[in-house]
Structure formats: C-alpha cells, structure tokens
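The block underneath contains the structure these notes are about, expressed in structure tokens.
Removed: one protein chain of the complex. Kept in place: all other protein chains.
We call the chains A and B, going by the order they appear; numbering starts again at 1 in every chain.
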Amino acid sequence: MNTLTEFYYVLIFLTVAVLFTIAPVVIAYLISPRTRGKKTLATYECGIEPFGGAWIRYSVVYYVYALIFIAFDVDILYLFPVALSYTKGGRVYEFYSLLIFILILAFAIIYAWGKGVFTWKRRIQ
Amino acid sequence: MGERGFYLETKDPIIKFAITEKFLNLARANSLWPITFGLACCAIEMMATAMARFDIDRFGAGIFRASPRQSDLMIVSGTVTKKMAPTLVTLYEQMPSPKWVIAMGNCAISGGPFVFEGQYNLIEGVDLLVPVDVYIPGCPPRPEGLLEGLMKLEEKITGKRRFPTPEAKW
Partner (left out) sequence: MVEKVKEALRIKIADINITEISYAERGYHLSIEAQKGNIVSVVELFEGKGFYLADLCCVDYVDYLELVYFFNHHKELCRSRVTLKVESDRPVAPTISHIYTMARWYEREIHEFFGVYFEGHPNLTYLFLHEGIDYYPLRKNQIPIPADDKKLLNSFKPEEEEDAFFINLGPQHPSTHGVLRVVIKMDGEYILSAEPVLGYLHRMHEKMAENRTYQQFLPNPGRMDYMGALNFNLAHVTTVEKLCGIEVPERAQYIRTITCELNRIGSHLLWVGAFLADLGGLTPFLYVFDDREQILDILEAVTGSRLTYCYFRFGGLYNDVDDAFVDATKQFITRLRSRFAMYEKLITKNVIFINRVKGIGIIEQGMIRKYGSSGPVIRSTGMPFDIRKVEPYAAYDKIDFEIPTGTTGDNMDRYMVRMKEMEISLGIIEEAIKKLPSGPFKAEKVPKKLKPPRGDMYHTVESPRGELGVYVVSDESDTPYRMRWRVPSFSNLMTFPALARGTLIADAIATLGSYDIVVPEIDR
C-alpha cells in the first residue's frame, strides 16, 4: 500500500501537464476574434489553388526510415526501468549487460547503414 | 474593380472587456509579425529595414514569417498585377484575425508610375482588393518611411504614439 501512494505524484504531474497544454488553446479561443473567409480553411500553397491529390504512392525510403525510428523508440522505452534501478545495484556486471543490449541494437543500425538506407543520391534519372 | 475581392465574416471574441482589449492591443502592437510579401522594388527597402542599420526588430516587428497562418501584418510592397490579385486575396483570407495591411510604395497605394492610358495588367492600388490601414508613399519609400508607417499603425492599434512627433523647426 505504501508504494501505491507514491503514484499520487505521478497523477498530479499528469494533471498539470494536460492543463498546461490545454490552457493556451482555451484562452486563445476565448479572447480572439473569429474570422472566416472563403479561402481561410483552404490548404496553404503559396496563395495558389493546390492541384493534384496528396494520396499518392511514396518512395519506400521514407517507410524504412519510419520503421527504424519506431524500433529504436521502443528500445528507449526498455531503457527507462534500467535507468531508474541502476544506482541501487553497484555491481559491474550490470554495466556489461547494458552494454551488450545496446550493442545488439547498434548492429541493426550498422546493417541499415551498410544497405544504404541513409544515403541520398544527388541526382536520379 | 468596384468591389473588394475578399470575403470575410468576423465575429467578436467571447470575452471582451475594455481593460483586456487595452492590454491585448498593447501586446499586439508591439509584436506585429509581417508576412514576407515583397513583390518588387519596395521589397528591397523592406529588407533593408529589417537589417542592422534600420533595425525593425527593435519594434518587435522583425520576425518575417513565410506562412500567412503565423503572421498578422501584410506589408504589400510592390506592384499588384491582375495575375497576382487572386493570390493576394487568398493569402489575406488565410491570415488569422486580427490582421492589418500596410500599403507600401506608390504602386500599392494607387498603381504608381505604371498607370497610363491603355494599361491592361495593373490593379490601381491594393485597397481595391483588401482593406488597408496605413499608406506609405514613396517610390520606393525610405526605410525610415516604413518605420514611420509602423509607428502610425501602432498608434492606430493602441491609440497612443510610441515616439512623439518632433516639432517642425522651420
């Protein structure tokens, strides 16, 4: 029961964070004049009507970038509990196990680098 | 063109007291963010005003945003032709309220030196398209002229002039 009361701090933090983001939006909604024109909600494209659709097939390089990003984002999540409990141990094998974990992840980056995901050709035909 | 090109429907804000309006107008006047709308020669003088010698940034108006969604002042500097007119009106409508327009240079005020009989491509003055708050004459106006126009616009927004007008000595 004792450790459960420590989560109250997290609840207060969460509430303040949400209020901090919502407050400017609400204040702006209350004190700004509302204007609607014919083109106000149109897409901005340097003042010209955009033509052509935006739902097209994209190059696959963007997809690979996004995949790699998601993978490493999830890895960072795994590192959070390690960071919290790191100083409580003090034994050297914790450091080595963390290093091996990160090295295995780094192999993925080196593989992607070797496959040419990070290079952009200057000119295509 | 007899009627204005834009179409706007404005509603008042939900909370509107005199004291909040006073402070809000003071804040708005001291941080006008212009949109980069340099069309012709006057644009170079506008750039010179934004540079180190005639710094417009000391009045809060130095952040020129490229997107109309993030700006509230449109300095029309240069000639407006019939091909450019729909673009100008679209950009004006895409700016959020409250917004102001400065017509800089003779071409934006009334067509400038390009009005002649038989002209076929000119909008004689940008106030035929959008409502203008301050007119700055000159071809092109000096950077000090643009700064004076900015002072006049601040006076229009807040009701008080930032620097006193010097007395005419002769």
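Assume a contact is a pair of C-beta atoms (placed from the backbone, for glycine too) under 8 Å apart; a residue touches a chain by one contact, two chains touch by 3 or more.
In this text the structure is predicted, and so the values were computed from the model without any measurement.
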Of B:A29, B:A43, B:I75 or B:L146, the one touching the omitted chain in the full complex: B:A43
Touching residues (missing chain, whole complex) on chain B: 35-41, 43-45, 47-48, 51-53, 64, 66, 78-79, 81-84, 87, 91, 113-114, 116-122, 139-140, 142
Positions on chain A contacted by the hidden chain, ascending: 45-48, 50-52, 54, 56-59, 61-62, 120, 122-125
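Keep in mind that, in the parts below, only the chains that are shown with their structure count from here on.
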Where chain A and chain B are represented by their mean Cα positions, the distance between them in whole Å: 39
Interfacial residue positions of chain A with respect to chain B in the complex: 29-40, 42, 44, 46-48
Contact set on chain B toward chain A in their complex: 6-16, 20, 24, 67-69, 86-94, 96-98
